[in-house]
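Structure, as structure tokens:
The complex is shown incomplete by one protein chain, all other protein chains being positioned as in the whole.
Then we have chain A:
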Amino acid sequence: MTALAVEALTAGYDRSTVLSGIDLSVPTGGALGLLGRNGVGKSTLVMTLMGLVSPTSGRVLLDGRDVAGLRPDLIARAGVAIVPQGRRIWASLSVAETLALATRGHGRRWTVDTVLDLLPRLRERLGQQAGQLSGGEQQMLAIARALLTDPALLLLDEPSDGLAPAIVDQISQLLTTLRGEGVTLLLVEQDLHLAFAVCDRIAVMEKGRIVHEVTTAEFRADRATAHRLLGVA
């Protein structure tokens, strides 16, 4: 089964094409790590998959159903959720309000209670305004918000960005737990350790294209390629 199959997807903004023919697929329950230098179009890809950037051509198949060009709320209802770059939590809402709002009742796997069991820090912050949380807590809230929509496919865009190593470890464990629950993951990351710990395959983007895709073990073994594509050892 293929949870997500992207075929020849192109997209961009008013005057610029950013994605020039993306092909990738993630099997149900799989986790694909998406790496690449700044500005190559990783966030644009994630936003296009969520329907927040309109594709100009190509297909986005969820369990075989093409959702390319649908409104984001319909894509959400089709089982996709996003933890966007920069978290984008609703700063003026309390944690409890955010969680209540995200519980849309079109799924039953995650409830506020089970999500809070997974993210106990948030339980102590329920009455607090989201904008007043620490960076790590905001990231947890963004993840909780996404989970409560009961996604089959979770898109995460640099969830470790700006967080202390201890928090990144927690996120790593959390994502591993989610994989155990059968959630399919597409994880954009700069933190290679996090991507390696969570994902079974690694893809690399360059200028709007996927230029390399291998298993995590193969990627780790081939330092020369990693260095060439990412400028890291």
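Keep this in mind: a residue touches a chain if its C-beta (ideal position, glycine included) is under 8 Å from a C-beta of that chain, and two chains touch if they have at least 3 such contacts; residues count from 1.
We take it that contacts and distances are computed from a predicted model.
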Missing subunit (named according to UniProt) among the choices "Acetolactate synthase", "Succinate dehydrogenase/fumarate reductase iron-sulfur subunit", "Spermidine/putrescine import ATP-binding protein PotA" or "Branched-chain amino acid ABC transporter permease": "Branched-chain amino acid ABC transporter permease"
Touching the absent chain when the full complex is considered, from A:Leu52, A:Leu126 or A:Val211: A:Leu52
Candidates A:Ala5, A:Leu93 or A:Val112 - the one touching the absent chain: A:Leu93
Contacting the left-out chain in the complete assembly, out of A:Arg145, A:Arg179 or A:His212: A:Arg145
Absent-chain contact - pick from A:Thr2, A:Thr56 or A:Gln85: A:Gln85
Hidden partner chain, residues of chain A it touches: 50-52, 71-73, 76-77, 81-82, 84-93, 97-98, 100-102, 104, 106, 130-131, 145-146, 148-149, 161-162
